[in-house]
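With one protein chain held back, the other chains of the complex are shown just where they sit.
Every chain is named by a letter (A and B) in the order it is written, and numbering of its residues begins at 1.
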Amino acid sequence: MTTAPNTPAPTPRRRLASLRRFARSRSAVAGAAGLLVLAALALFAPLIAPFDPAAQDGEPLLGPSGAHLLGTDQLGRDILSRLIHGARASLIAAAGAAAVGAGIGVPLGLLAGYLGRWVDAVAMRLVDLLLAVPGILLALVIIVVLGPGRLNLILAIGIGAVPEFARLTRVATLGIRDRDFVLAARGMGASTPDTMVRTVLPNVLAPIVIQVVVTASMAVVVEAGLTFLGLGTPPPAPSWGGMLQDARSYLYQSPSYGLFPGLCLAATVLCLDRIGRGLQLAVSGSGPNVATRVTTGGAV
Amino acid sequence: MTLSPIQSRLIARRTLLRTGFLAAGALAGAPLLSACGSDSGESGGGTAGKITLGTTKIMQFDPYLTNTDIHIHSFYTYLIDYPSDGTYKPNPAGAEKWEFASDHKSVTITLREAKYHSGAPVTAGDVVTGVKRAQDPDAGFTLAQPTSFIDSATAVDDRTVRLNFKQPTPEPLVLDWMFAFPLVTAAGNTPAKLEHEPAGSGPFRLAEFQRNQRLVLKKNPDFYDAGKPFLDEVEYRFFTDEDALVAALESGSVDGAAYIAFRHADRLRDRFSLVEGNGRMSLFFMNALIPPFDNKLLRQALARAIDRERILKQVNFGIGDPVYTAFMPSSPAFDPAYLGSHGFDLDAAAALLEQSGGARKAVAGVTSGTPSVSTLEIIQADLKKIGFELEIAPQEEAAYLEALFASKLQCTVAAQPNNMQSPSLVARGRQMLTTKANTTFGDKVPPAYVEAVDAAASAITPEEQKTAYAALNTILVEEAWAIGITTMPSLFALDKRITGLVTDVRDYVNLTETKG
Partner (left out) sequence: MYGYLIRRLLQFAVVLLLGSIAVWGFTFALPGDPATVLLGPDASEAELAATRDRLGLSGSIVEQYVSWIGHAVAGDLGSSYYSGRPVVSELLDRIPATVQLAGFAMALTLLIAVPVGIAVALWPHSVVGRALQGYLTAGLAVPAFWLGLLLIIVLAVQLRWLPASSDFVPLWRDPGGALTATILPASAIAVHTSSVTARFLATSLGEVMGKDYIRTARAKGVPEREVIRRHALRNASLPTVTIVGLQLGGFLGGTVVIEAVFNYPGLGRLLYTAIGERDYSLVQGGVLFVVAAFLLLNLLVDVFYAVLDPRIRLT
């Protein structure tokens, strides 16, 4: 990992500077704004969506029209409403997977990096192993084992994101483990867990935050892929991946149907990518070496 | 590669279970059926006398199985044929003639003089061996229940065989059996051998088989019907995914696509000839063993909430007909009156729901990625209107089948085969409609149902049959655990130069008169 481990300990002032740098990047702000819009859509979907996304009231497979702005699906449900509600599945998967990935990966990386020796060896071999199994296969097996359902879906995708978090945290921890402010904290009698959580963690947060964004965009695509395979979000809850799967079957009758969920997916990934880039620039001042996991996640 | 008998049996049973229940090739769980021929995708089967058909179905060479619809009729001759229009006029095939005893307790069958692919002559002894296998509950597979009326089979001479029945048996049941009974060499008639080597006398011979990749058939020059088949060669290519199969058809990689989904019909109609086979039926099953559907009134309530018209229109794209119980319109037990008296009526459903006092929610199991999911979504939306919450839980196929067989699913949508002209066949082989222990009733199969099936299997005169079939419908409707939805014709899209591809009433493809 190439996250610069030699940056000095961030002070509030430095953080503010980073934030300012982020705010100055027009594309990053646009990405953040886009994501906010998406989040608002997801949160207030029942208020915004013109129809109940499960209501099969229209004629099936209508093209875009005044009544149904983006047309209807094969059961006569309003596509626009389903897209708006579908943002929930995607964003929940994104946030959940990032939380699971960070929740397991960061402590693992902290322990490995700070304690070193056998802890490091064991943790890193586990990480190597997780990294070696293609994310989509891993998620697939986990879902089959745990059974379908939203929570299991999040878990399945999140576990695939653990190794990146662990590696990043470990490298960053290694970089500051022997720095003065850490040694000073120890010298003042802080316990090992205390030092790790209070002193080390805040100083390795930057790459983790970026990884959260990267993981989120990966999760959006993997969720769609799994639902596309029929193992993701169960019906009738709309999900963009599920809509793509349906749309694939009706691409000829209703070509626009398949276009919109794909565009929504792309837009979400785009927003997250812009934010990730902006964060990277803000933190390191240089371009990103983001997106290692996206490489496999995106191909599914 | 050698397979132990038990192994081939496992595979056989497994595939039997699978194809019995699934309406369409699901992505999950279908074995790897990738097209992997050595010729390029563009080549197709252009030469006259040769066609290439794509399919997502798995293949076996054992005619005692049901999953063999697409090619098994090419390998084997059956005792008689029915016409492909879905009617039941018996035509001589492997049997030249047959004569029923006046007491309805036996039939004497004269075999046509014919040769197996191996060169050996067809003999009465082969039929005797075949009947014995069918009577063995461990090896008979789908033929076991339909054969149960036979007491013994004896070879009168080389080409004459006599079947003695356990009791007076109606002719239609015997004819259905003869229609489903394949001629197989006595020596080759074990599940283990048939697993990789067909042993029949049908119009085509096996030329090449790579499991789950391709199967090539060559014309049988010794076929009894001189001059047929017309085709010299048939190649099957396997696809895991139905959409990929249709795309291959449209880009010319295959000449025909078998068992494709209804939604393709409209689009393909202009460029290809579409053939509708006799197909199967889809049914909504409710599990009477566990709550909430151990409540009969609740089952009856849900039975009124199935909007067949809309399912026909939106899931089947207008293909197929509504059915109420497990009988096709061509069955003598098909009674369209129930569609009126017990059809879709949400008010009636709501009233029954109220009266049942049962729970207001249930979970439906289904294999993900099949049209059954859409069917359930329609039922779900209607039930929501009357305050019943149906949750759909799509599962990957292996988990679904396991839950289904363990009677753990509360309800599901699954396919049933055509029962031909003998309504008692409704109880054959399958899990939810058998008369002994079944997955929806366990050991408590309603006695009236068992009686009705037995009565249907022994009703000789037209009056007796009419009464028996009506009783069968009555009990099916009363107990309301298996609710017919629609027929599901099989759909083939073929290059326009291909003619004469038909399916018989079991939905088996018959290529004897196909030209390409």
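Methods note: a contact is a pair of C-beta atoms (placed from the backbone, for glycine too) under 8 Å apart; a residue touches a chain by one contact, two chains touch by 3 or more.
Being a predicted model, the structure only gives us computed values, none of them experimental.
Asks: Among the chains present in the display, which ones are touched by the chain that isn't there?
Replies: Within the full complex, the chain not displayed touches A, B.
Asks: Determine which one of A:144, A:185 or A:209 touches the chain that has been left out.
Replies: A:144
Asks: From the listed residues A:95, A:115, A:209 or A:251, report the one that touches the chain absent from this view.
Replies: Residue touching the chain left out of view: A:251.
Asks: Looking at the full complex, which residue from B:120, B:244, B:289 or B:351 touches the chain that isn't shown here?
Replies: That would be B:244, which touches the missing chain.
Asks: Using the document's definition of touch, tell me which of A:221, A:237 or A:282 contacts the absent chain.
Replies: Counting the whole complex, the residue in contact with the absent chain is A:221.
Asks: Tell me where the left-out chain touches chain A, residue by residue.
Replies: Chain A touches the missing chain through residues 2, 125-126, 128-129, 131-137, 140-141, 144-145, 147, 221, 224-225, 228-229, 244, 248, 251-252, 255, 258, 262, 265-267, 269-270, 273, 286-289, 291-292, 294-296, 298-300.
Asks: Residues of chain B in contact with the chain that isn't shown?
Replies: With respect to the unshown chain, the touching residues of chain B are 1-4, 6-7, 10-11, 13-14, 16-17, 27-32, 34-38, 40-42, 211-213, 239-241, 244-245, 247-248, 250-253, 396-399, 401-402, 405-406, 431, 437, 439.
Definition applied: only the chains that are shown with their structure count from here on.
Asks: Could you give the separation in Å between the centres of chain A and chain B, each centre being the mean of its C-alpha atoms?
Replies: Each chain's C-alpha centroid was found; their separation is 46 Å.
Asks: Taking the complex as given, what residues does chain B use to touch chain A?
Replies: Listed in rising order, the residues of chain B that touch chain A are 26-28, 243, 261, 263, 266-267, 313-314, 368-369, 373-374, 377-378, 380-381, 384, 391-396, 399.
Asks: Going by the contact rule set out above, which residues of chain A touch chain B in the complex?
Replies: Residues 54-56, 60, 74-76, 144, 147-148, 229-231, 234-236, 245, 248-250, 252-253 of chain A touch chain B in their complex.
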